[in-house]
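Heads up, one of the protein chains got dropped from this complex, but the rest are sitting where they should.
Letters are used for the chains, namely A, B and C, taken in the order the chains are written, and counting of residues starts over at 1 for each.
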């Protein structure tokens, strides 16, 4: 239907998170219609970001580096006032941001890079499980000045895939002998008992306070 | 549009929970088309229920009484194996059922009869707050053989209206000197960090285990 | 979970259109809590309707009969100012009402009683196809004073089931030699080209005016 050059870009936009083919086509038309100035601002902003972004060598969270620096750790991992005995494992970068917004957590993070839906080797190898274990065993090798983590918090979504991932992580991390916790279950704000599943409601009852 | 007799019944069905005018009209046509036998089965079932139903004199939960009995308490309140030091306050009967289904609660209940959206006297008077206080103060007056409740659990929905009601109840019940708890907050099964509000996520973090 | 008398009524309410088990349970609790007066008003309204309702002997639309009458035709079929050369076939009573509301149709109706999803004999026999043919062939046998219908409008939903039913009806009615039409396709108010399927958009183009 589309000329190859347009189709190519639609295909590439379709790989963006949450974007389907219809939306990808609208993106292409949006780009085509952008003024020269707006188009160049976008292009420069994209290339600029890629040039200046670094991935934290400890937690894998991306950060914008100062121009002339050799820094390898993100601002959170560098921050001397963060509690370096707590490590919170999240699926992806935006989950880290969600937790930061609560201002109730002051430890470090580790971005796992996804969840597994099965225990297939190929699925599991996509996650940074080896990297996680290395960092828990020897944080100082990665620039974190702590003797040992006291608690690993698995802040993984309580979805089917997330649960499978948490279970797998627990088994893998257990030999390290560190306390492992998961986020508490319960009714979310705005939730209703009538529509809550039994496990959520059981957790809400047990976690009453 | 409709003849008065039909419109009358549509109006009455529109008062049923979750039923709008369109659905009410479909109910009327459904009734009209029922076979004589099915119609009478429905009518008998309704009248039979009304004749045999009693409201528990302690918890206000309806129950079906044995035909020739003078019993005033529902099977839960009568059950000698239930823990009579715990009282769980719910908005409505179906919430009680949701909690029973979890099989994680073995105390007594009290059906409040709704929530308040404001602190207007007229709103508050619709709830069984006076009745709740009387039962907490003197459970034995209502047939419950307990010395005193050790904990009142406010199992009220964490919606805006429910929160207002919980706050009001806490203030009203505080002088009785009994421990008052609310259901735990957190991520429900299937929930995602990315879409959780900050309060829910904070609770999930604090309630980790 | 529920005592048998309550469960029985939940089962019966679950057969109401659009009602699931959860809603059926809420209906039961609603009935239980109704005041004596409101309960009796509802019961009387239901029994009163059943006593006074008749099914039109021509179109099968229910109507409320005058108390002492022998009338067999509904007000639409009786109305001398309706156009008795047009017959509009609808699936169910509420579809008839939807068309009446437009005030753009002045012919007669026939309530088919449903749609078929397959061409299975058992499915088809549930519809009033035989009755429809009899009425088209000899309207005067059923109290309608017309020589012959000039057009049969199949006002069946353009859903998969409705389409199958329309196709079947067309084949069945064709031998009667009367013009058969279907509702026009096109974009509904509020619709968007971008989300329209190709057949709807084709119809909208062809039907431009």
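Following the convention adopted for this analysis, a residue touches a chain if its C-beta (ideal position, glycine included) is under 8 Å from a C-beta of that chain, and two chains touch if they have at least 3 such contacts.
No experiment lies behind these values; they were computed from the predicted model shown.
The chain not shown here makes contact, within the complete complex, with A, C.
Only one of C:15, C:101 or C:170 touches the absent chain when the whole complex is considered: C:101. For subunit C, the residues touching the absent chain in the complete assembly are 90-91, 94-95, 98-99, 101-102, 104-105, 153, 155, 157-160, 181-194, 196-209. Summarising the interface, subunit A meets the missing chain with residues 1, 3-6, 8-9, 12, 16-18, 22-23, 25-33, 39, 41-43, 45-50, 52-53, 55, 62-64, 92-94, 97, 100-101.
The rule is short, and it goes like this: only the chains that are shown with their structure count from here on.
Overall, the chain located most centrally, as judged by its C-alpha mean against the mean of all protein C-alpha atoms, is B. Matching CA atoms, the turn from subunit A to subunit B amounts to 180°, rounded to the nearest 5. The geometric centre of subunit A is 54 Å away from that of subunit C, both derived from CA atoms.
Of all residues in subunit A, those that touch two or more other chains are 194.
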